[in-house]
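Have a look at the structure that comes next, please.
Yeah, one chain of the complex is gone here, protein chain that is, but the others are all in their spots.
Labels run A and B following the written order; every chain starts at residue 1.
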Amino acid sequence: MQFFFEVLIGGLLAGVMYSLVALGFVLIYKASGVFNFAQGAMVFFAALTTVGFISMGAPFWLAVALALLAMAALAFFTERLVLRPLVNQPQITLFMATIGLAFFIEGIAQLTWGAQVHALDLGIADEPIEWLMGNTGMNISKFDLVASGIAAALVAVLAVFFNKTRTGRALRAVADDHQAALAVGISLHRIWVIVWMVAGFVALVTGLLWGARNGVQFALTFLALKALPVLILGGFESIAGAIVGGLIVGASEKLAEVYIGPHVGGGIESWFPYALALAFLLIRPEGLFGERRIDRV
Amino acid sequence: MTAGRKIGRPILEIDGVSLAFGGVVALQGVSFDVREHEIRAIIGPNGAGKSSMLNVINGVYHPQQGTVAFKGRRRRNVDPHEAAQQGIARTFQNIALFRGMTVLDNIMTGRNLKMKSNFLQQAVYWGAAKREELEHRAKVEAVIDFLEIQHIRKTPVGRLPYGLQKRVELARALAAEPELLLLDEPMAGMNLEEKQDMSRFVLDVNDQMGTSIVLIEHDMSVVMDLSDRVVVLDYGRKIADGTPDEVRNNRGVIDAYLGVAH
Partner (left out) sequence: MLYREAGQFKTTYAADQQLFPIRQDRIGMAILLAVVFVGVPVAAATPALAGMIDFNYWFSGVLIPFLIFSLAALGLNILTGYAGQLSLGSAAFMAVGAFAAYNFELRVPGMPMLASFILAGVVAALIGIVFGLPSLRIKGFYLAVATLAAQFFVVWALTKFGWLSNYSSSGVITAQKLVVFGYAVDTPVKRYLLVLAIVSVMALAAKNMVRSSIGRAWMAVRDMDVAAEVVGIPMVKTKLLAFAISSFYCGVAGALYAFAYLGTVEPAGFELELSFRILFMIIIGGVGSILGSFLGAGFIVLLPIFMDLSAASIERSFGLALPAGLVSNLTLILFGALIVFFLVVEPLGLARLWQIAKEKLRLWPFPH
């Protein structure tokens, strides 16, 4: 039983990372209706830019600030060169465009900073929490706990941003109704840039946390693939859904790996979340928190 | 050529149909029938449930209560393509053409359910498949001639003006040689001349092919001129049913359109 909880908690903590990536997706989807496949590439780009500047001798905070600047520039150019020309195109077209964007960002990132794996030290030790170890015997990493704390703080900051600031309210207005938002004088282009910048910020945080855990490397781009089932479970438009979905996927894939994996040869983490998401889709296509839509003719 | 406007027995019988989406009631206990060779209009203010009624008839929506009987066969929940197979074709309020295809291909889809060859035969495109393709092409050309759209045969429908798109949509429905044709505001957004053309086509279809027609239309003069009988819906209920003259003088109808002074 203790082992079960250890796996469960380990899975939940990994799920926090999936939630963060999914959060980036949801932000962009809500404001612009774009399913941004490049979110994983953005995570990679942001983390690589930070370690790149650090390896050039920049202090950590400066490197983060420069990486943020790079994400802002990326948001600006994406809006100008991809979103604006493709406005009113079918969603599927925009989706494919973001696949192209992902390749582009990955190429730029590796061209600038090289393709080797970089270590990143955030100063948080990746070691078991002694108190827990002593009292319950469970092996839970200190790092994972801090990472979840940061993720929770990030979500809280975003919540404040969306509910209390003028820009945040404008973002929500756009998400609810593009036409109406335009009618009251909100500039869609500006909103898109901002929302992509916020998503870039989320990507940076994700990249730093995940990169510190497993090294800053190309594999970070695959996070986008993990986030897809998360979104299906949680729905594309719900921040709460992204978080809950991430936790479900993280926990269930670890449990499945440990309890089902040995019977079928292991390695089922690669597809289990998809199977779960598909099964879920067939039962409730709109996701946990999504709204059912009726086709009108 | 004239099949003779002889109105026959009921071909479609709607009995006590109710339909709701969540808590929103679209139709409530609506009953009426459509007879062979008849042009039957459905009128009513916006949101009265007219389009929902058409959607029930051809299986896009499934009513919670009531039955629909077509050609004497009662059915509960048919799918749209089954309704099409039984001989019901329709056009849409907002044009629902296949935008990536040419006019000819759009109309040919109307023949799809009558084509028998399988995909392997079609892959070889020899013998039966080719013969079938040509036979149906000839039928489609007859419809194209009938609706006078020969000149736009090979044009992608997305490039056509609105009025012609409406006509192509009618052509696609006619290509299926339906026994019952549902027209959802076929003249909406047209100018007078286009309306006259469309009215002529509707009458000709009814006259020459003997097709029964259910028509939703807002232009009262068109409705009064074309239709044999009129159903009036308001807030999902039937408030009147009869010949154009009877409906025109019905107190309830006037109230529904002009508002009642309480």
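Criterion: a contact is a pair of C-beta atoms (placed from the backbone, for glycine too) under 8 Å apart; a residue touches a chain by one contact, two chains touch by 3 or more.
Quantities reported herein were computed from a predicted structural model and do not represent experimental measurements.
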Chain not shown: contacting residue from A:Gln2, A:Gln91 or A:Asn214: A:Gln91
Chain not shown: contacting residue from B:His37, B:Arg90, B:Lys195 or B:Arg229: B:Arg90
Residue of B:Ala69, B:Met115 or B:Ala188 touching the missing chain in the full complex: B:Met115
Residues belonging to chain B that touch the chain removed from view: 58, 60, 79-81, 83-85, 89-90, 92, 96-101, 105, 108-113, 115, 117, 119, 122-125, 129-130, 133-134, 137-138, 141, 172, 176
Chain A residues that touch the omitted chain in the full complex: 35, 81-82, 85-86, 89, 91-93, 95-97, 99-108, 110-111, 114-115, 225, 228-229, 232, 264-268, 270-271, 274-275, 277-278, 281-282, 285, 295, 297
